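Dropping a structure here in structure tokens format, bear with me for questions.
A single protein chain has been removed from this complex, and every other one stays in its place.
Here is subunit A:
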Amino acid sequence: MASSIKIDSALPVFSGEWSAEGNFVSHAAISAPVNRKLEPLGPHFLAHARRKRHQRTFSEDDRIQASQKVKNVEDEDAGEISEPEEPEMLRRDPKDWKNQDHYAVLGLSKYRWRATEEQIKKAHRRKVLKHHPDKKAAASAGGQQDDSFFKCIQKAMEILSDPVKRRQFDSVDENAEVEPPTKKSSKSFYKGWAAVFAAEGRFSKKQPIPSFGGEKSTKEEVDEFYNFFYNFDSWRTFEYLDEDVPDDNENRDQKRHVERKNNAARKKRKSEDIARLRELVDKVLALDPRIKVFKEQEKERRNAKKNAREAEEKRLAEEAAKKAEEDAKKAAAEAEAAKAAAAEAQKNKKGAKDAVKKNRRVLKSAAAEFAPAGSVAYNQLMEIQDKINPDQLAELVAKLNVAKGTAELKAVYAITANEIIAKGAAPAGAFDALIL
């Protein structure tokens, strides 16, 4: 079979855990294939046919079966475009082409500006097949050749197949216009106006156009719609309604005159059209129940906002008052507590003083053991008592209480004296009589 193509790129390095059992893991089937027909020619097809046939003969049934499932690539006939031809239309004078409904002539009344180029082409072809004068001449033995409707067809095609001419015609195609719904009309307000603006929208340079929407449209959607149509950028032109310009060279002035008149008329029609659309939008805006609803909602929202603001203000005021009250209460309570604390402190202070007194007494009796009153050691001991706070005093006393003998008492004093010196609360030699 086919040889390998060389591709100068690397395959990816594997990293991570291989969870499957073997070295191959299948994840998903290929997408459903489409049956198509191979063209039976060329050497490679013939090789394919040989492989496919090997000794087999296919029957007529096989043929039908296989043919049925194949995807068709050739267009079906343009059967969808057909509408009855009014006898009046068939009798049209091709010279009066300006008043001709080109879409109707091609059988495209339903489509009009919506008709695609493809549809126009197909429709034209159908009409040609039917109305070609050479066919008619052949049909009526007398050779009566009435090709006037065929000329109408050709004119319609000339205009509709040329984008510029088609726009000129579409600009004045009255049959494409949609009347605004009246109060009495059966169509709903939204359906009726949606059709009107879908039709108006065909003149928009900007496509697609926003839809008119319905009852449930959001404010943004409705705003977008009105903004779009208030700022409508239209390609609509009015050349089609021009008066014919005489094309003989003799009458130059007359020609220029008509041209000028035409130009003025086009401009006038254009500005009238702009005004017309604006009026139309004004009108529907005034009628649009959604606008009223939105206004109502807006008002409500504003009211709601105001109410909310007032409520908030009230709430804030109340809150402030409450807070002030609470603050006052709290202050009073605090004052109360402070007073109580002060009293308590007072009480505690007295207790502490008593404790100090008691401790001092213990000290004095301890000192008496090795430092008689008036001696240097005694004076220094008294000084220690002054230098330490009541807690330290209590601690000292506790130690003295458990100390046995003069030596131990002295040692306890010496430690305390050293601590005082270390803290810098007394000069180094202040307690020399105690520190041995």
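Just so we're on the same page, contacts are C-beta pairs under 8 Å (C-beta built on N, C-alpha and C of every residue); 3 or more make two chains touch, one makes a residue touch a chain; residues count from 1.
As a convention for this text, contacts and distances are computed from a predicted model.
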| item | value |
| --- | --- |
| Which of "Nucleoporin SEH1", "Similar to Ribosome-associated complex subunit SSZ1 acc. no. P38788", "Cytoplasmic tRNA 2-thiolation protein 1" or "Ubiquitin-related modifier 1" matches, in UniProt, the chain that is not displayed | "Similar to Ribosome-associated complex subunit SSZ1 acc. no. P38788" |
| Identified contact with the non-displayed chain, of A:D93, A:D134 or A:E215 | A:D134 |
| Residue in contact with the excluded chain [from A:P40, A:P84 or A:G424] | A:P40 |
| Footprint left on subunit A by the chain that the document does not show | 1-14, 18, 20, 22-46, 48-50, 52-53, 57-58, 62-63, 66-67, 69-70, 73-75, 117-118, 121, 125, 128-130, 132, 134-135, 137-139, 162 |
